[in-house]
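Yeah, one chain of the complex is gone here, protein chain that is, but the others are all in their spots.
Labels run A and B following the written order; every chain starts at residue 1.
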Amino acid sequence: MRLTLAEPRYLKESVSIISELVNEAKLRISKDGIELVAMDPANVAMVIFKLLPTAFTEYDVEKPADIAINLANFRQILRRAGPSDMLTIELDSNKLKVQLKSASTRTFSLPLIELEDKEQKVPELSFPVTVEASSAIFNEAINDAEIVSESVSLVAEPGKFSLQAEGDLNTAAIDIKDSADAKITATEKVKAKYSIEYLKKMIEGSRLSDRVVVQFNKDYPLRLTYSTVDKVLMSFILAPRVDTD
Amino acid sequence: MRLTLAEPRYLKESVSIISELVNEAKLRISKDGIELVAMDPANVAMVIFKLLPTAFTEYDVEKPADIAINLANFRQILRRAGPSDMLTIELDSNKLKVQLKSASTRTFSLPLIELEDKEQKVPELSFPVTVEASSAIFNEAINDAEIVSESVSLVAEPGKFSLQAEGDLNTAAIDIKDSADAKITATEKVKAKYSIEYLKKMIEGSRLSDRVVVQFNKDYPLRLTYSTVDKVLMSFILAPRVDTD
Partner (left out) sequence: MRLTLAEPRYLKESVSIISELVNEAKLRISKDGIELVAMDPANVAMVIFKLLPTAFTEYDVEKPADIAINLANFRQILRRAGPSDMLTIELDSNKLKVQLKSASTRTFSLPLIELEDKEQKVPELSFPVTVEASSAIFNEAINDAEIVSESVSLVAEPGKFSLQAEGDLNTAAIDIKDSADAKITATEKVKAKYSIEYLKKMIEGSRLSDRVVVQFNKDYPLRLTYSTVDKVLMSFILAPRVDTD
């Protein structure tokens, strides 16, 4: 197995984002790309990640390999990659070898770890609401809500998408109209509440794409998807906060 | 009442600066603009602020209103305004509504608070010394003095303005000559000492104007004034430190 990236950015940013949600995870490296499906330790959020073979300049995988690693550890190594470094990944017995090539050749190795073998299944979800928006606008909305509360309600109806937060003192309401910046598909009016702490970690996906697809339903999980054609796909699923009053 | 700013900067920066000195304050909104006069909790410094109707693109005030708010709270909301956001303020029963408009419409509301009704009067002061200087040079002088001591003496005489600080170890003396950078008007030689901690907060007024007017007298309050024609005026009055030895 030998994989080379001319632009380390997609792998570097992705691992950085995922490592904020998940400490240790299993990567499946196959002819289809590098894939990861993982739950956060609190079982509230799932991340689904895929880096496509077309993102690589060299993609040589004979047989699929499942490797478990410490993501914080992997991230620290990837951080050392400059924008013009050629990055190569290889498996070397029970180690993952990461090589950065520019004027010098820098080789890091990190140990593979044992990870309890529970296969993470991506739940099948269907959504009455899909908003495909500028990720800058969605980020701004989450950051607006954050100064007011620790949870935010997403509300959609045909032609309109809103975020609403209510704190002990202040309130915030962000209204986004159907436009080029935000294409709103909603068959009915739905409203659901989610944790801002988790959303803040997930909107880091905007480092991968300037568009985000937001999908949700009443008292139902939310899905955020960031993707770049032929390169990378990152989805997050977040459990709702259901008011018990 | 409905006030709209095309450039949120003046309000945003002003509230940010004032909130470092004062936690809660009363704003008077009238045909003359938005005005604030407040003392810091330690009764050492006063801030006098006025944002003129000409700073607004829409200024609709039928009858004057006194509203008391938490400034840190207000600041947090104003921080969310980007440079190209259209900012509108409205009164809505016992709430202040702040709306930011760009691709999305973001509406924040913060509660009005009760504030003990002591009218702050601006003291009448007269000064034998007035220095109208580049605020960059004055900032630099205060920052110079800070590395040496926690108080600084201001000294003026015809044609000359100095700042002097003496620490346990080091001393600093900043000499500024009468020039285009600093027009010095002094009828006699005067010297007075002030707290650097307070001055550091006050020189943030340089975010509003690249000129500052410095006025003081022997063992007498200091007044710093930052203003931009037709937009904003911010003055600070600071009690002197009188040596008791």
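Going forward, a contact is a pair of C-beta atoms (placed from the backbone, for glycine too) under 8 Å apart; a residue touches a chain by one contact, two chains touch by 3 or more.
Only a predicted model underlies this, so the values are computations on that prediction, with no experimental measurement involved.
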Which listed residue, B:42, B:147 or B:242, touches the chain dropped from view? B:147
Residue, one of A:76, A:143, A:185 or A:228, that touches the chain absent here: A:76
In the whole complex, what residues of subunit B lie against the chain that is missing from view? 134, 137, 140-141, 143-144, 147-148, 169-177, 179, 181-182
In the complete complex, the non-displayed chain touches which residues of subunit A? 70, 73, 76-77, 79-80, 82, 103-111
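Quick note on the criterion: only the chains that are shown with their structure count from here on.
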For the two copies subunit A and subunit B, what is the rotation angle that overlays their Cα atoms, in steps of 5 degrees? 120
Cα centroid separation between subunit A and subunit B, in whole Å? 44
